[in-house]
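Omission of a single protein chain aside, the complex is shown with its protein chains in their original locations.
The first chain written gets the first letter, and so on, giving A, B and C; residue counts start at 1 in each chain.
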Amino acid sequence: MSNRLKVELPGLSLKNPIMPASGCFGFGQEYANLYDLNKLGSIMIKAATLEKRRGNPTPRVAETSAGMLNAIGLQNPGLEHILQHELPWLEQFDLPIIANVAGTETADYVEVAKEISKAPNVHALELNISCPNVKCGGIQFGTDPQTAKELTAAVKAVSSVPVYVKLSPNVTSIVDIAKAVEEGGADGITMINTLVGMRLHEKTGKPVIANGTGGLSGPAIKPVAIRMVYEVSQAVNIPIIGMGGISNVDDVIDFLSAGASAVAVGTANFVDHFVCPTIIEQLPAKLDELGYDNITQVIGRSHR
Amino acid sequence: MSNRLKVELPGLSLKNPIMPASGCFGFGQEYANLYDLNKLGSIMIKAATLEKRRGNPTPRVAETSAGMLNAIGLQNPGLEHILQHELPWLEQFDLPIIANVAGTETADYVEVAKEISKAPNVHALELNISCPNVKCGGIQFGTDPQTAKELTAAVKAVSSVPVYVKLSPNVTSIVDIAKAVEEGGADGITMINTLVGMRLHEKTGKPVIANGTGGLSGPAIKPVAIRMVYEVSQAVNIPIIGMGGISNVDDVIDFLSAGASAVAVGTANFVDHFVCPTIIEQLPAKLDELGYDNITQVIGRSHR
Amino acid sequence: MIQQERMKVVRQKQIADDIFELTLIGQLTLEMKQPGQFVHIRVEDGYEPSLRRPISIAEIDHDAMQFKMIYRAGGKGTKILSTKKAGDEVDVLGPLGNGFPVEEAAPGETALLVGGGIGVPPLYELSKRLNECGIKTIHVLGFQAANNVFYENQFKELGDTYIVTADGSAGTKGFVTDLLAEKNPNFDLFYSCGPMPMLGALEKAYPEKKGFLSFEERMGCGIGACFACVCDTTDGDYKKVCSDGPVFPRGVVAL
Partner (left out) sequence: MIQQERMKVVRQKQIADDIFELTLIGQLTLEMKQPGQFVHIRVEDGYEPSLRRPISIAEIDHDAMQFKMIYRAGGKGTKILSTKKAGDEVDVLGPLGNGFPVEEAAPGETALLVGGGIGVPPLYELSKRLNECGIKTIHVLGFQAANNVFYENQFKELGDTYIVTADGSAGTKGFVTDLLAEKNPNFDLFYSCGPMPMLGALEKAYPEKKGFLSFEERMGCGIGACFACVCDTTDGDYKKVCSDGPVFPRGVVAL
C-alpha cells in the first residue's frame, strides 16, 4: 500500500511525496505533539543561518485573500544549536531531513552547508536563495542567474549531500534561474518561495507588517506556482519539489502533474494542523480514482 | 459633495478616481444596460489592435482561489471599428476615455496610438506592454527596461493625448521598468496587469485554459499589486492608476494610500456588476470615517 | 432589463442524484421574457468561489414572482448552492441572453425538444410556452443513468416523452440520436440544449429542419463585456454565448 506512494529523489528515499515546507513546521517538535512525524515523507526544517537570528520586528504576519503575508526574517537558533539540539532530536524518526540553508553572503552559505550536511539525518540541503524578508540576504542570489549558479557551485563543492536550490518567483524568467542552478550543479529544485506583497492598515494606510513587505503564500499563489513548475520541469533535467498554496490532495496531484516529483505544504499547516497526514492518507484513494497504480505515474502527466 | 472625489491627472479630469479596468468592461455598452456610465470617473476600454483579433481558443477563463485566470488574447474588433462605432457611441457620456493600445510590434502600437488618440473623447492612452496572453505580443515590451522605454518614446511622439504605460508584474524589478518608461516620456503609469498563472484539470492534469497559461487577477493578487504601487510611487514622479484585486471601497483606499492617484476595477465587475457605482457612492462616507475632506489627501499617505 | 437582486429561496429540493430544483422569489422574475434565458449566480458573498455560475431558467411563474432552476451539484459553486435553504438569500444577475424563440413555431405545428443532462431544464419552460401557443411538443431527454433522470412526468404531461440513458438503466439505451433514428418522429422544427456532440449530431441528422440550439461556454461577466465565452461561427466570425446566445439558430455556430 505505502509502496504506491514511494518516490526516489537524489539523496531522498521518500515513503511518500508529502513534506512540510521550510519555516512552516519549525524543527518538528511542535507538530510531533499532534501526530506521528514518521507519517511524513520528509521535513524541510526552518532555515539555518550561521549565527542565531532574531528576525524582524512584529507584526510578522498578516492575512490576505486566500493567503497570508509573512516577514519572519529567518529567525532561527543558529547552526550550532540546530546541530546540537534540533537535528539529534529528529533522529528518533525515520525521516530523511532536508535542511534549509540561508545566509547573507556566499561564505555563510558555504559554512552552514558544509557543517549541516554532515548531520547523519540530513539527506539533502535546500539552498534558500529566495527569502524576500531579509535585507541584503537571500533573494538577490535568487534573481540573477549568474550569481545563483556561482552560489550553487560553491555550496555543492562542500556539501556531503545532494543540494536542492529554492527558487524565488519574483523574477522575470524563473526558467533562466532554474537552468543556471542546474548548470551550477544543483541536484534538484524546490519552488516556489513566496511572492513579495504588502498589506496596509485600513485606518492608517501604513504597512501592517513591521518589515513593510512580506512574502505572500497560500492558495492565492497556487496558479503562479503551478505555472512555474510546469515551465521549469520542461526546461531542466533535475527533479522539482513543488510548493505554493497546497492545501489538499487535489492540489498535490496538480503539482505532480505539472512536473514536480514531490511536494511541500506550507501555510496550510497553520489552518489545518493535520493537513499533511490527511493528504497522505487520502492519496491512495485518489490514485485509484484517477486510475494510477503508482504516484510516480502522475509526475509530469500534464506534458504527456 | 462630488467635488471631494475629484482627481486631476495628465489629460484626465476625473470626477472620481474609480474606473473599470481594460478588458473587464468591453467598450461600456453592456454595463450601460445596468447603470448610468456617467457615474464613473473614466473607462479603460478593451485593448485596441490595428486589425480585428479573434483571440485565443476557449476555455479562456478559469476560477482560482480568490481570483481567476484569463487568456482572452486581446480579442477586439480592430482600430477602425472602434473608431467608427465604439468611441462615437461613448460620446453620449461625459467621460474622458482611456484607450488601451496593444500590438505585436512597435509599428502597430504607433499606428493605433496615433489614430485612436485623435478621437475626441479619448483623453489618454494606456499602452499595454504587459498582456501575458498573446504570443509575440505585448509582454516582451514590458519585461525589458530599454525596450519599454523605446516603445514609450515612439508612442509618445505620435500621440495627441497623454500616454500612460501599463506595467507587467511578471518582472524582477518593476521599479526599473517604471523608471524606464518615465524616461521614455510616459505621462503616467497604470499597474498592475495580471500575473502569469495556470490551472490544471483535476481529472486529466492538462491546463484548463486552452492557451495553457492565463493571467491571474482578483483579490488574490492585491498584496502584490499594493507592494508594487508602494514601491513604484516612491521611485517615479508621474502619477499611477492602480489596480489588482480591488473589490470594495477599502481596497480603493489601500491603493490610494500606497501612492496611486486613481484606481481601476477589473475582475470584481464580473462578481458584483454594480461594484464601481457602489464604491463611488461609499467613498464620501469613507473619507468622513478616515477624517479626510478630500480624496487627494489619501493619495500616498502610506509614505507620510 | 438585467437586474442584480438578492433573491429569497422559496424551496430547495433534490430531485435526482446530485440534481437539485431551486425555487427563488423576487422582482427579477418579472424581467424574464424567454425560455432559454439564464441567470448568473453568486452562490456566496466574498470570493470563495470567485466567479458566478450560469444556470438556465427552468420555469417562470410571473404571478408568484418565482422562478425555478434545475442544476447539478457537481463542483464547488453548485455544491454550496445546494446547501441553501428556504429563507436564505442568493445573489442573482439576470435574466441574461437570448432564449428559444417560441414565435418561430406556428400554432398546430409540432416541435421536437431534445435535451441532454443538465441541458434538459430550459426545455421545460419552453415546452410549456409552446403548448400554451397550441404547438405540439415531443420530448427526447438523454441522461447518464436511471438515477440521473428528472422531470420525466412533468414533460409527459406536455407531450410524448422519450427517455434515453447511456447505460440503458432507464428508457432506451444509447444516445438521443439513436432513439430519433429508430422512432423517426414527425416534427416541423426542433429546439435543443445539451452537450456539443449532441447538438452537432442533431444538426447533421436533420439537415432540412429549422432548429435552435443552446450552447454552453465558460463565462466571466455573463453580459457580453469580457469576451470569455466566444464561439466560432460558420461564417468565420465569432459570437458571444452569453449575450448573442446562448440560443442560436442552427448553422450559426461552427460545430
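We adopt the following convention: a residue touches a chain if its C-beta (ideal position, glycine included) is under 8 Å from a C-beta of that chain, and two chains touch if they have at least 3 such contacts.
Bear in mind the structure is a predicted one, so any value in this text is a computation, not a measurement.
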Omitted chain's touching partners, listed by label: A, B, C
Among A:G26, A:G78 or A:P284, residue touching the chain not depicted: A:G26
Touching residue (missing chain; options A:P162, A:G185, A:P219 or A:G242): A:P219
Selected residue (touches chain absent from view) among A:P17, A:G67, A:P169 or A:G259: A:G67
On chain C, residues whose C-beta touches the chain left out of the figure: 46-48
Contact footprint on chain A, counting only the chain that is left out: 23-26, 29-31, 33-34, 46, 54-55, 58-68, 70, 72, 75, 218-219, 247, 267, 269-274
Missing-chain contacts mapped onto chain B: 65-66
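The criterion applied here is as follows: only the chains that are shown with their structure count from here on.
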Which of A-C and B-C has more C-beta pairs touching across its chains: B-C
Interchain centroid distance [CA atoms averaged], chain B/chain C, Å: 36
Centre distance in Å when chain A and chain C are each reduced to the mean of their C-alpha atoms: 47
Shared-contact residues (touching 2 or more other chains) in chain C: 47-48
For chain A, residues that touch 2 or more chains besides their own: 65-66
